[in-house]
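Presenting chain A:
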Amino acid sequence: MTTNILEVSGLKTYYKTRLKEKVFAVDGVDFVLEDGKTLGIAGESGCGKSTLALSLMGFYFPPLHYGSGSIQIHGRDIMKLSKEQLRTQISGREIAYIPQAAMNALNPTLRIIRFIEDIMKEHRPELTKKQVWDMAVDRFETLNLSPKVLRSYPNELSGGMKQRTVIAISTILNPKVLIADEPTSALDVTSQKAVIKLMKDLLDKQFIRSLVFITHELPLLYHVTDDIMVMYAGEIVERGTAEQMIFDPLHPYTKKLMGSIIVPEEGMKGHKLAAIPGTPPNLKHVPAGCRFAERCSYAQDICRQNNVAVQEVEGRQYRCHFDTGTLKEWYANEQS
Partner candidate 1 sequence: AGCQTVQPPSATGTTTPPAQGETKPADQGEKATEPATTEPAANQPATSGDAKETPRNETLYINGIQWGPPSNFNLLSGNPAFPINYGNSRELVYETLFMINQLDGKLEPLLGTKYEWTDDMTLHIELNKDAKWSDGKPFTSDDVVYTYQLGKKYDINWSNYWAYIADVTADGPNAVKIMLNKDNPNRLTVLDSIELIPMMPKHIWEEIEKKSNNDLATIRKEVNANPVATGPYKIYFYNDQKITIVRDDNYWGKSLFGKLPAPKYITHVIYKDNAAGDLAFKSGQVDVSQQFIPQVWNMWKNGAPIKTYLKDAPYYVPGSMPSIFFNFSKKGLDNPDVRRAIAMSIDYKKISDLAMSGYSAAMQPSLTLNTDAESKYVDQAAIKSLQWTTDVKAANELLDSIGAKKGKDGIRVLNGTRLGPFEVECPYGWSDWNAALEIVAQSAKAIGIEIRTKFPEAPVWTNDLQTGKFDIIMNTPAGGVNPSQPWSRAHDIMYSKEVAPLGEMAFWNWGRYKNDKADQIIDKIPSSTDQAELKTLYTDLTKIWLTDIPSIPLMYRPWVFHTVNESVWKGFPVDGDGSNIPPQIAMDGAGIRALYQIHN
Partner candidate 2 sequence: MNAYAKYFVKKLFWYLVTLVIAVSLNFFLPRMIEGNPVAMIVSQMTKGMTDSDTIKRVYETFIQEFGVDKPLWQQFLIYVQNLFTGNLGTSFGLYPKKVTDILASAVPWTIGLQLPAILVGWILGNVLGAVAAYKKGVFDKVIFPVALFVNSIPFFTLAIIMLYVFALTLGWFPLSGGYDFQMIPQLSFEFIGSVIRHHTLPFLSIVLVTIGGQAIGMREMSIYELNADYVLYSKLLGIRDSRISRYVFRNAMLPQITGLALSIGTMVGGSLICEIVFSYPGIGTWLFTAIRQLDYPLISGCTLLIALSVLLANFTIDIIYGFIDPRIKASQMEDQ
């Protein structure tokens, strides 16, 4: 029997700019994550992926502010907890985070092991230094990192090592949910592969139960996650299994996105890429109606007027006025 480990509903968060305007970068997001499942989030740059990741942590630092909605971990709404409860009970233990820029995520003047000790002092104060050391060595070794790394300063590590170190640190408390914000974007393909393997290992060994993986690299998500969500302008536009999303997209935006994938495979050369004209809307003034309408080649008047509700078909959700049949027909026509 599956339980929902993470349940998000109606989450809205915004940035307050210097000129006091509100920019809703996450604008009414609902989703559930089942225990033991992995979820990918994809989308164009600036669509709010990183903001969503941060918002899920329950901590808000200016200029990011909480708007409304709930985030439940094992049915417990973390937005209703006090800051102190959140810090001691949730952060790092229940839900952990891998930042987008792992390069700067580590205190440059602290040896890795000292940082781990500090984390343990907060969450597992009963452990001795020796126990912490053993634990860290153990974990680092499973991630193919030599214990020497523990004694290093961050700047003594290469980019790939730093990335893996951050992953190790984020998961050292065996959090239930791990949120990884583009953990491989700064790495070359070889290191990327190593990191992916590592995350898979962590899941296999059940150090983490569930994973939210954020990236704009669709082929990567295809291999890593069970489900994929596509975000556009602060909203979720479609969700389905990885298989479905890559080979059978419903939403026109997803469709275009999949059309722009380039991989070194036979037949790729000369294959016509799908181009999306224009740029995503400015989140300061989102257009009424479907946010993608402006760039959508199938858009009709109703798209620009009415708000679009999420449709659910066979366990898949998508945010479009048109039913699956219409969409599939259009896509088929295009093919020919």
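The candidates came about this way: all candidates are chains of the complex that A comes from, given by their letters.
By definition in this document, a contact is a pair of C-beta atoms (placed from the backbone, for glycine too) under 8 Å apart; a residue touches a chain by one contact, two chains touch by 3 or more; residues count from 1.
Computed from a predicted model, the values in this text were never measured in an experiment.
Visitor: For chain A, choose the touching candidate in this complex from 1 or 2.
Guide: Every other option belongs but stays apart; chain A touches 2.
Visitor: So in the complex, which bits of chain A are touching candidate 2?
Guide: 57, 59, 61, 87-88, 90-93, 96-97, 99, 101, 104-110, 115, 118-119, 121-123, 153-156, 166, 169-170
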